[in-house]
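A single protein chain has been removed from this complex, and every other one stays in its place.
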Amino acid sequence: MNVIIDLCVVPMGVGVSVGKYVVECQKVLQEAGLNHQVHAYGTNIEGDWDEVFAAVKRCHERVHAMGAPRITTSIKVGTRTDREQSMQDKIDSVAETQM
Amino acid sequence: MNVIIDLCVVPMGVGVSVGKYVVECQKVLQEAGLNHQVHAYGTNIEGDWDEVFAAVKRCHERVHAMGAPRITTSIKVGTRTDREQSMQDKIDSVAETQM
Amino acid sequence: MNVIIDLCVVPMGVGVSVGKYVVECQKVLQEAGLNHQVHAYGTNIEGDWDEVFAAVKRCHERVHAMGAPRITTSIKVGTRTDREQSMQDKIDSVAETQM
Partner (left out) sequence: MNVIIDLCVVPMGVGVSVGKYVVECQKVLQEAGLNHQVHAYGTNIEGDWDEVFAAVKRCHERVHAMGAPRITTSIKVGTRTDREQSMQDKIDSVAETQM
């Protein structure tokens, strides 16, 4: 089952600057070979369900290993059986409808 | 790794009444033997990371199997390494602080 | 326009224990006279759109005033025009379908 998710990992108990944890999560996604795209309030990721969620788990493991005692994460998860749709398709569909 | 999540599964393309899909997801959680609690905008679930997310995947599979061509789900995911905390602990901690 | 929301306010830069901020938000909702219900990963609130979102704004103001330099909040927002539905209706509808 293919999935598109939006991931926002928030480490708690480590101060206000969390950039280095976000970067570590980007590395996890890179290592996993998952197509992903950062935006100002999270990261879009697409791929096989199991691979995507294994990467989310590794993000939590790594961020804890870096010293964050607590993490709260928001995820949006999209699946569909009617047709294939990539992250780019979703952005294109909005752009096309606007014309 | 223990996790507490808040899960809200939204089937699309099946009309406005989605109660039966929510109930099916409750069955999935029951069958998985996971401690869970419904509220007015989702379900709190606690347990081992892998078991909890396997159940979330089964929710998507079942809701698709029931005929929903598209699903968008919101999840909040909490983990901590500083101490154990159950869903009930979280509610109690707010109640106690209020006194 | 009536609305049901699920609110989860996360103060950052103040350590791992955030119970007192959650309690302050409960006070804000109480003072606003809004029907609300705490669960293990947030608070359900129902009422008029403007009143509910004015309360959400006051939560941010109060939590900043208590010393949190940064806040990240997750909100789910539900509106419908087909019929009236309270938070209790939503919970009842799941309970009834299960029988």
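Should a chain be cited, it is by its letter among A, B and C, assigned in written order, with residues numbered from 1 in that chain.
Keep in mind that, in the parts below, a contact is a pair of C-beta atoms (placed from the backbone, for glycine too) under 8 Å apart; a residue touches a chain by one contact, two chains touch by 3 or more.
Values in this document were obtained by computation on a predicted structure and should not be read as measured data.
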| item | value |
| --- | --- |
| Contacts of the hidden chain among displayed chains | A, B, C |
| For chain A, the residues touching the chain missing from this view | 4-6, 8, 16, 19-20, 22-23, 26, 37-42, 44, 46, 74, 76, 78, 80, 82, 87-88, 90-91, 93-94, 97-98 |
| Touching residues (missing chain, whole complex) on chain B | 8, 10, 12-13, 15-16, 18, 69-70, 72, 74 |
| Chain C, residues in touch with the chain not shown (by the definition above) | 1, 13, 49-50, 53, 56-57, 60-61, 64, 69-82 |
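In this text, only the chains that are shown with their structure count from here on.
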| item | value |
| --- | --- |
| Whole-Å separation of chain centres (CA-atom averages), chain A against chain C | 25 |
| Separation of mean Cα positions, chain B and chain A [Å, integer] | 19 |
| Inter-chain centre distance, chain B versus chain C - centres from mean C-alpha coordinates, in Å | 18 |
| Interface hub residues of chain C, defined as touching at least two other chains | 8, 16, 74 |
